[in-house]
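Below is one structure; the comments refer to it alone.
Removed: one protein chain of the complex. Kept in place: all other protein chains.
Presenting chain A:
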Amino acid sequence: MDVITVSALSKRYGDTLAVDAISFAVPAGATVGLLGGNGAGKTTTIAMLLGLLIPSAGDIRVLGHDMARDRFAALARMNFSSPYVALPQRLTVAENLRVYGHLYNVRHTSRRIAELADELDLNDLLDRPAGQLSAGQKTRVALAKSLINRPDVLLLDEPTASLDPDTGDLVRSWLERYRAESGCTILLASHNMAEVERLCDQVLMLKKGRIVDRGSPAELLDRYDRDDLEEVFLDIARGRTKETA
């Protein structure tokens, strides 16, 4: 069963077509990566999936709900994390999580915060203002916020951007474990090819707002006859085919 269904989705800003009639489906429990360069349409697609942005054309269904008409029913079971959207800096980590516990109507919020603090190693940070945390700590807190409601669908926009390799690896390991335990469906936009290769079952390659290729990481490597996704990414970004590469 598909948890996310996107049909002929477009977004136009004046003369610029940011997303051009893309269609895809994400099965329950899968992790799908949106891969593409700057301006490829990844963040725009995620914003439309979250209802932050109204599409110019096309349909989005998440968890069976039409996002144009019934987005709040779906949003209660979704969540989102991005390093480009901050949490209030003066509030402590615990206060921030409590705010989102209320917004997502989480039962036993204190207990849930304690669980997340244990799982993401946040216990020493709970009473510290979010603005005083390092980039890695902020990422873990943002991840905790995005899991506060035990989402069925998790949308992640470059979740490990600006993290050192060690912290990035910890976050990726945690996401792998969380998905295995919860069966959560994840849509992930990333520039990090190793991350996509490691986490994603399927990859959608975006360029200038269009899906130019798709498949599992192994299929894409095979199709482009490359050893890693970074080379595949460069082939697609620079318009090289298997023959010309």
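Criterion: contacts are C-beta pairs under 8 Å (C-beta built on N, C-alpha and C of every residue); 3 or more make two chains touch, one makes a residue touch a chain; residues count from 1.
FYI, contacts and distances are computed from a predicted model.
Enquirer: What protein name does the UniProt record of the undisplayed chain give, "ABC transporter permease", "Cell division protein FtsL", "PaaI family thioesterase" or "aminomethyltransferase"?
Expert: In UniProt, the chain that is not shown appears as "ABC transporter permease".
Enquirer: Which listed residue (A:42, A:61, A:112 or A:145) would be found touching the missing chain in the intact complex?
Expert: The missing chain is touched by A:145.
Enquirer: Using the touch definition from the top, which of A:8, A:57, A:86 or A:180 touches the missing chain?
Expert: A:86
Enquirer: Among A:100, A:178 or A:233, exactly one should touch the missing chain; which is it?
Expert: A:100
Enquirer: If the hidden chain were put back, which residues of chain A would touch it?
Expert: 13, 43-44, 47, 50-54, 72, 75-76, 78-80, 82, 84-92, 95, 98-105, 129, 145
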